[in-house]
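A single protein chain has been omitted; all remaining protein chains appear in their positions.
Right after this comes chain A.
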Amino acid sequence: MTPLIELAGIHKSYNLGLANEAEVLHGVSLTIDRGEFVALIGPSGSGKSTLLNIVGLLERLTAGSYRIQGEESSGLDDAGLTLRRRAVLGFVFQFHHLLPAFSALENVTLPALMREGRVTAAQDERARAMLAAVGLENDMHKRPGELSGGMQQRVAIARALVLEPPLVLADEPTGNLDRASSDEVFVLMRRMHAQLHTSFLIVTHDPRLAARCDRVIELVDGRIESDQLATVVTE
């Protein structure tokens, strides 16, 4: 079976051709299959976020190959990347990154709105169901500013999952939350994973959370240091 995503020999340099050129990723190869729940850990500056951005098609790689569902993505232009991103990916960011001018429900219907120019009754229904699934059925008309950090992150998860993408990328999804909220959000992601069979790739530096993932990839200095089942990692 074709893997969901397949990175081979990924290099990423910034300031290419300038005096301060710096290579951040030195030949990363990585495969994630449908339905996996993967943690990406590593010290600050190890290139985790860069790798996540490359997987998320937000940054271009300098060298190497990146196949999504068997299709090469490294040569795509901006429009091609955007369309691929729409089709395959959902995002959850550290600082929630909801649009402050839109209510929780509107934030969740945004992906559908930007695809078709309108939100059908079915899509609206689906968005409400997602918000209910993340426990926000009573707060869906509130603006992000009126919600707690944990609640905002739950809205972000609902938004990432509403169109059921095969892969959700999360960049420190609990990094900005207290322990209780952080647990809540993590449990929610695991539940969604179980329900929808969505693959998750979660960047975290919280070993406690990493230990609760199925697979942990450790990145050190732009190289993969280890890639193993989570049970092996100890707290």
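Going forward, contacts are C-beta pairs under 8 Å (C-beta built on N, C-alpha and C of every residue); 3 or more make two chains touch, one makes a residue touch a chain; residues count from 1.
The definition used in the following text is that contacts and distances are computed from a predicted model.
According to its UniProt record, the chain left out of view corresponds to "ABC transporter permease" among "ABC transporter permease", "NADH-quinone oxidoreductase subunit E", "Acyl carrier protein" or "Heme exporter protein B". Note on the undisplayed chain: of the listed residues A:A8, A:A63 or A:L113, the one touching it is A:L113. In the complete complex, the residue from A:A8, A:A63 or A:L99 that touches the missing chain is A:L99. Although one chain is not shown, part of chain A still touches it, namely residues 53, 56, 58-59, 78-79, 82-83, 85-86, 90-91, 93, 97-102, 110-111, 113-118, 159-160.
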